[in-house]
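All protein chains of the complex are present and in place, except for one that has been dropped.
All chains are identified by letter, namely A and B, in their written order; residue positions are counted from 1 within each chain.
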Amino acid sequence: MKLRDLAARLGCTVRGDDGVDVLRVAGIDRAGAGDLTFLSSPRYASHLGETHATAVIVPPDVETTLPSLLAKNPYLCYARAAQILHPPRRPAPGVHPTAQVDATARLGEGVHVGAFAVIGARVRLGARSIVHSHVVVYEDVEIGDDCVLHSGVHVREASRLGHRVVVQNGAVIGGDGFGFARSDDGEYEKIPQIGIVVIEDDVEIGALTAVDRSSLHETRIGRGTKLDNLVQIGHSVTVGANTVMAAQAGVAGSTKIGSGVMLGGQVGIAGHIEIGDRVIVTAQSGIPNSVEPGTMVSGYPAVENRAWLKANAVFPRLPELARRLRALERRIEELLNKG
Amino acid sequence: MKLRDLAARLGCTVRGDDGVDVLRVAGIDRAGAGDLTFLSSPRYASHLGETHATAVIVPPDVETTLPSLLAKNPYLCYARAAQILHPPRRPAPGVHPTAQVDATARLGEGVHVGAFAVIGARVRLGARSIVHSHVVVYEDVEIGDDCVLHSGVHVREASRLGHRVVVQNGAVIGGDGFGFARSDDGEYEKIPQIGIVVIEDDVEIGALTAVDRSSLHETRIGRGTKLDNLVQIGHSVTVGANTVMAAQAGVAGSTKIGSGVMLGGQVGIAGHIEIGDRVIVTAQSGIPNSVEPGTMVSGYPAVENRAWLKANAVFPRLPELARRLRALERRIEELLNKG
Partner (left out) sequence: MKLRDLAARLGCTVRGDDGVDVLRVAGIDRAGAGDLTFLSSPRYASHLGETHATAVIVPPDVETTLPSLLAKNPYLCYARAAQILHPPRRPAPGVHPTAQVDATARLGEGVHVGAFAVIGARVRLGARSIVHSHVVVYEDVEIGDDCVLHSGVHVREASRLGHRVVVQNGAVIGGDGFGFARSDDGEYEKIPQIGIVVIEDDVEIGALTAVDRSSLHETRIGRGTKLDNLVQIGHSVTVGANTVMAAQAGVAGSTKIGSGVMLGGQVGIAGHIEIGDRVIVTAQSGIPNSVEPGTMVSGYPAVENRAWLKANAVFPRLPELARRLRALERRIEELLNKG
């Protein structure tokens, strides 16, 4: 594709030769002829002299002799360019002869249903959605248009997925929440989990992630939110829009997570609390209480990020501090005895 | 269902109009006509005035004008009421024509085996058990009566499951334990994992949870124990009765967990140790050593819960403490120089 044609599709300006051919994207250090790369930060501008890329995406204020796409947010422009240069392989429309599709299910136009997929009673599957082989969709599930469910995904009864939802392999949507009532003799009685899961438009769910159905009403993942692999979302949790959770994060039941939130890897959030919009929780932190919007927290239990960083800087010196305290106590004792 | 009929099945007393119809359960804030709700704690008694529920489960000493079921443990009563009002959907008995059931397998009366399920040689499946589609049961497995295995569950060779065991989607029972011997040149030699997994009666296992087979003898999950999602149980671990583990908890190999234990989310337990009965481990704690029965521990590495809470309260003040210590040292230095 000519650089000018790509620029036209991306709606951005070219600097330099707009007739070069770009075939694929590549990292700045590995790029070669035909590759489009990008400069994520002006501080890597020195790499521009060494790259063998055919073209580069740069912020408008960065100078380079390479043919360039100018973009205020080069990483975002790169994402869109990569989508154009590397369109996902689409399995052909149609239902594989081995798939078990219930007679009452309604499939939209252009869907693909792979080998051994199971589509339950009264399921609705939107137009052009792709259900790979070995996906199981229980009864009464609704799935919107242009979704992709990779092999090994299990969607439990009555879950509702919006449009353009992507689910990576092995994820489980709508498994029973962890609800048991304890009797006086310490035995647990199961509380039927009669609520559902709602996944809004443009959500992506990682491999082997579990989103539990609600005990009563709904568990909801908001529009544009992205969950990485092996994430746990407890029953009746609600997550706002455009929130991201890195791998192995976990959110306990009934907690409300805002929009634009970022949870680092292995973060744990307690149940029945509220995490405000735009909160950032750094990796491995544990959050026992609600967090105000716009704050950045760290630690276990988490505190404001800077306080945590400063306290951690002192932590390895604790034995030394304890020794110095003991020494001071002795000196004062001596001082008083002398005095 | 008339409230009096539900009360009769639950064995509890009605106060007020026992002829009202209850159709389903609901949370106290969302309940409407036909809904049965419950009061989990007397401190929420003020909500009783506002709810639109038709009836409520309350402790005997709580006053309300609503038709009420009286129960010392309202949450437990609610669990049982919900089980009656919301019986689980049962797939019809029978073996799906696509299922692969080995000729030597023995299936009990009334079982359901779903599409594409694989039942290996010499497997025994108890009466009325439900094996959903896409479940794989390796050879020589024994499964008791009234079990439910959701789609995507994998049960490895020779595992033994008791009665009324529920396994959520994607869980793996009996995968190889992580056992390797290190040679002098740093390479690892696999140790065949020749033991089995035993799951006792009334256990529930969450989605995408892994219970490894033993290296030699058995890994055992005791009666009535409940494991949440994404939990890891290492080889040769034994867990007592009525223990609960929240999501993403992990127990390393050969550890012995008692009965009535509670592990919070993301808790990690080291291998080859012993966790006594009724121990409570709060979320994200890491347990390197054995823990005495009846204690509550927290932290990483975990200490007694109160000591941890108090130390954490001081932790963010570490930089201030270090400054104050330095200031004291200077003052004493000055004092001594003066003196």
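Keep this in mind: contacts are C-beta pairs under 8 Å (C-beta built on N, C-alpha and C of every residue); 3 or more make two chains touch, one makes a residue touch a chain.
None of these values were measured; they are calculated from a predicted model.
A.B. asks: Would you mind spotting which of B:R9, B:R30 or B:R324 touches the chain that isn't drawn?
C.D. replies: B:R324
A.B. asks: For the chain left off this view, which of A:M1, A:A127, A:I280 or A:L321 is in contact with it?
C.D. replies: A:L321
A.B. asks: What chain B residues would touch the chain not displayed?
C.D. replies: Within chain B, the residues that touch the unshown chain are 98, 100, 116, 118, 134, 136, 138-139, 152, 154, 156-157, 170, 172, 175-176, 178, 180-184, 186-192, 194, 208, 210, 212, 216-217, 230, 232, 234, 248, 250, 252, 266, 268, 270, 286, 288, 299-301, 303, 307-308, 310-311, 313-315, 317-318, 321, 324-325, 328, 331-332, 335.
A.B. asks: If you put the missing chain back, which residues of chain A would it touch?
C.D. replies: These residues of chain A touch the chain that is not shown: 24-27, 30, 72-73, 75-76, 78-80, 82-83, 86, 88-89, 96, 98, 114-116, 132-134, 150-152, 166, 168-170, 204, 206-208, 224, 226, 228-230, 242, 244, 246-248, 259-260, 265-266, 283-284, 300, 312, 315-319, 321-322, 325, 328-329, 332, 335-336, 339.
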